[in-house]
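As you look at this complex, bear in mind that one protein chain is not there, while each of the others sits in place.
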Amino acid sequence: MSHVLAVLEQRDGALRKVSHEVVTGARRLADALGGEVHALVMGRGAVQGADASGRYGADKVITATNAGFGHYAPEGYARATSERAKAGGYGAVVFAASAQGKDLAPRVAAQLGVGLAADVTDVAVDGGKVTVTRPVYAGKALLRVKVNATPAVVSLRPNVFTPVERPKAGTGETVAIAGDAGRVVVKGIKASAGGSLDVAEAPIVVSGGRGLKEPANFKLLEELAQAFGGKAAVGASRAVVDAGWRPHGDQVGQTGKTVSPSLYVAVGISGAIQHLAGMRTAKVIVAINKDKDAPIFKVADYGIVGDLFDVVPKLTAEIKKLHG
Amino acid sequence: MKIAVCIKRVADSETRVKIAADGKSLDEAGVKFILNPYDEFAVEEALQRKEQAGSGEVVVIACGPQSAQETIRTALAMGADRGVLLEAAVPADGLTVARALAAELKDGGYDLILFGKMAIDDYNHQVGPMTAELLGLPCVTSVAHLDLADGKGAAEREVEGGMEEVEFPLPAVLTTDKGLNEPRYPALKGIMAAKKKPLETKPAALGTAGLEILAMTPPPERKAGRIVGEGAAAVPELIKVLREEAKVL
Partner (left out) sequence: MGEQGVGSGERFVPARHQPPLPLDRLILKPGAEGAGDHMELDVLFVGAGPAGLAGAIALARLAKQDGTELNIGVLEKAEALGEHSLSGAVVNPRALRELFPDLKDADFPFRRPVEKEAVYVLTAGGRIRLPTPPTMQNHGCYVASICEIVRWLGQQAEALGVNVFTGFPAAALLTDGNRVTGVRTAASGLGRDGQPLGSYMAPNDLSAKVTALSEGTRGLLTQAWLEWQQVGSENPQIFALGVKEIWETKRPLDRVIHTLGWPLPRDAFGGSFCYPLESNLIALGIVVGLDYGDAALDIHVLLQQLKGHALFRPYLEGGEMVEWGAKTIPEGGYYALPARRSGDGVVLLGDAAGFVDVPSLKGIHYAIQSGMYAARAMFPALKAGDVSATRLAEYDRLVNASYIASDLHRTRNMRLAFRDGFYSGGLKAGLMTVTGGRFPGGKIVMHQDADAERRVNGAEPFTPDGKLTFSKVDAVFKSGNTTRDTVPSHLVAVPDVPAAVARFYSHVCPAGVYEEVDGQLRINVPNCVDCKATDVLGPRWTPREGGSGPKYKRM
């Protein structure tokens, strides 16, 4: 019987949503190991929303505070986490493979003297040992790895462990962490220069091809992207970038960027292999094209056969309604 | 300025992945190996910092098979001064690599130790910060912008929604991200000079830190998609499936 330590994240005193994914993953492991999930969040003081962790399966929620913590303090957080992990004799320690998690998890694993199974897309327990699945070679292969050490330190790829409600007590406690926050001092976060999201980072990408007929028509896609409320970027096929309609930074595929958004909408793009290679790891692909035989439909999860000049404005209007 | 750069030999990103007969690793037949692209930023940064300081040494260290010598030569051709190969089959476990590197780096008196933020083959993102822990040095990961002055450093690293600003003392371990600099291509003279630069090979016994590869498999086939309808009239249905079935809206 082993408990699992779930390491959560906060920013500006509020719990980050990825934390629910961490609890969900930890809960899955704890159920298989026959133990509890103890959620740990670190910060300067109380963290708003931390108590919600009970809803996703945390038996206990521990807020560890230190005046020097801010939204992140690499050395202080690492020490606090590994000390708690050692003291609690946990069977597993789970992080998100977020920007912070990628920084923190290796430090903790090294301090605990164990390996780190990073950026995993699945966790299970097999013969009492934690086993994970992780993508390698840019998702071209999957590795199944068994973690023989204790605790098993694991980080979860974001947007994969969809939070599942598994209500548990979620009893809260607060502990003060002694000592200083460490030599590496996080001063703050500079918000991204306002405006366009990069196609490689945006959770939603709306891409256009030659079917748009002229550069000015990309306005339709810009409006669609805006309707998603700042979460979407406009991409372009190589054909239109070559023709000079869109800047090279927007190109998806074939020496342009490889994107992996949750939603990829291909508008007026036929689906040449080189474009497909750029967006093949998108979670959901939607294609809009007037040619029902266009190769893109073979790759898309959902498609609309029709004139994009009719479909896209209608889609924009409907998405706007959704986002209010 | 004395700088160490830890590099890795990786399969080119265009590699068509074929699984080897052992069911656990990449079939290397015909695979092109290169210097890990994120490590190029680290090598470039080291070269620039040494050039700015006016004097110093840039040492590149790789942990890998014999063939990693070629990768070290690439870094030497870019301008690094000498190389060290810790010869070992590359293991599953980042911590064991970190241990071997830490042992090699320990008494080197380095002002800076640089790594690429991750390797494009395993996406592990861990050897740099683990090595720092073992050396007891401050560490900042995924550095996209760097200022150094008076024994201190200020870095920017990308986080969700913005750039995190971090300060740290030297000596330190940094892992580098895209955008930090533009790596130089080796010049013809550099390629020739690289052959004469010292490259030491030491055997490294890596052991294990608990991670065991059970299997490598191809990714699941994407399920066949469907056309939800024709024309603008199909839009409401599309939104419905995106919300309820695909759960992306």
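Note that the chains are named A and B in the order they appear, and that numbering of residues resets to 1 at the start of each chain.
Criterion: a residue touches a chain if its C-beta (ideal position, glycine included) is under 8 Å from a C-beta of that chain, and two chains touch if they have at least 3 such contacts.
Worth saying up front: this structure is predicted, and the values here are computed from it rather than measured.
Asker: So which of A:Gly139, A:Pro215, A:Pro295 or A:Pro313 would be touching the chain we can't see?
Answerer: Of these options, the touching residue for the absent chain is A:Pro295.
Asker: With the full complex in mind, choose from A:Lys60, A:Lys168 or A:Arg238 the residue touching the hidden chain.
Answerer: A:Arg238
Asker: Mind listing the chain B residues that contact the chain we can't see here?
Answerer: Answer for chain B: residues 14, 16, 30, 32, 182, 185, 187-189, 191-192, 195 touch the chain left out.
Asker: Tell me, which residues in chain A touch the chain that this view leaves out?
Answerer: 238, 241-242, 248, 251, 254-256, 272-274, 277, 295, 298
Definition applied: only the chains that are shown with their structure count from here on.
Asker: Report the residues of chain B in contact with chain A in the complex, numbered from low to high.
Answerer: So the residues of chain B in touch with chain A come to 11, 13, 15-17, 19, 26, 92-96, 98, 120-130, 132-134, 138-142, 156-169, 208-219, 222-223, 225-232, 234-236, 238-239, 241-242, 246-249.
Asker: If you look only at chain A, which of its residues touch chain B in the complex?
Answerer: Of all residues in chain A, those touching chain B are 16, 72, 74-75, 78, 97-100, 102-103, 105-107, 109-111, 113-119, 131, 134-149, 152, 162, 182-192, 204, 262-263, 283-286, 292, 297-307, 310-311, 313-315, 318-319, 322.
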